[in-house]
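What you see is the complex with one protein chain gone and the rest in place.
Up next, subunit A:
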Amino acid sequence: MSTATLAPTTAPRAGDAPAAPSLLRLVRVELRKTYDTRAGFWLLLVVALAALTVVTLQMLFAEEPDKTFAMFVGTTQLPVNLLLPVVGILLVTSEWSQRTAMTTFTLVPARSRVLTAKVIVGVLLGLLGTVAALLASALGALLTPILTTDATDWGISAGHLAQVALLQVLTILIGVAFGMLLLSSPLAIVLYFVLPTVVTIVANTVGALAWVRDWLDQATTMAPMFEGLLSSGEDWARLATTVALWLVAPMVAGWIRIIRSEIG
């Protein structure tokens, strides 16, 4: 600290106009922010370890019919699906809890560009999470005949893979949307886990709310995607209404709030 120098800065330049950072650049920055802190790094590591743990347990202790690649895929996506939305929430809320929003939005005053970059990062992380879970599943399917006496089966449908990937992307984006709406890590994380569960319980016990269960309950309309079970047009319509409530609505409201709000 005492070595502070008075070395002159480069002279302030005349008013040339440096280009605005491209969206790709902002996406790189936002992606890097998810793993360059201790908390972010460990969270991502835990996601990967959880997928590996699930594979190991399933490989060593599950009954024989559970050893297919498709079944591994169904189970490895679960821990990823549980934890990745937290990464999505923190992607937004840490800017407020750590107050870095001030720096972020003074460097990029066009706030929508930053938010767009964060949503794209959410999509990328959802896809990366899917790939990580697929790799863990492949490892399980590969090692099953080597480490155990059971057989394995590599068959999986493209539809199943697509639904799993879509599910991961949608869930992390729900996390991002909760973060945008609430701008508080603990509040967003608690409500993200509690609200859908409450809706599931209420909608399944109160008979008059059967329409809520059928059209708005994540456990009913989204969870079957783990197994690639969405098939009819109505299934997809139910997914769409659920996504509109849990993802689109909070994201739009949060987006508007962030654009208008005072930072700092």
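Heads up, the rule we're going with is that contacts are C-beta pairs under 8 Å (C-beta built on N, C-alpha and C of every residue); 3 or more make two chains touch, one makes a residue touch a chain; residues count from 1.
Everything that follows uses one rule, which is that contacts and distances are computed from a predicted model.
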*Consult the UniProt record of the chain that does not appear here and report its protein name from "ATP synthase epsilon chain", "NADH-quinone oxidoreductase subunit E", "HTH luxR-type domain-containing protein" or "ABC-2 type transport system ATP-binding protein".*
"ABC-2 type transport system ATP-binding protein"
*Out of A:A20, A:V131, A:L229 or A:A253, which touches the unshown chain?*
A:A20
_In the whole complex, not just what's shown, which of A:V46, A:A62, A:L78 or A:V108 touches the removed chain?_
A:V108
*With respect to the chain omitted from the figure, which of A:T37, A:S157, A:T197 or A:S231 is a touching residue?*
A:T37
*Determine and list the subunit A residues touching the chain excluded from the picture.*
1-15, 17-21, 25-26, 28-29, 32-33, 36-40, 94, 98-103, 105-110, 260, 262-264
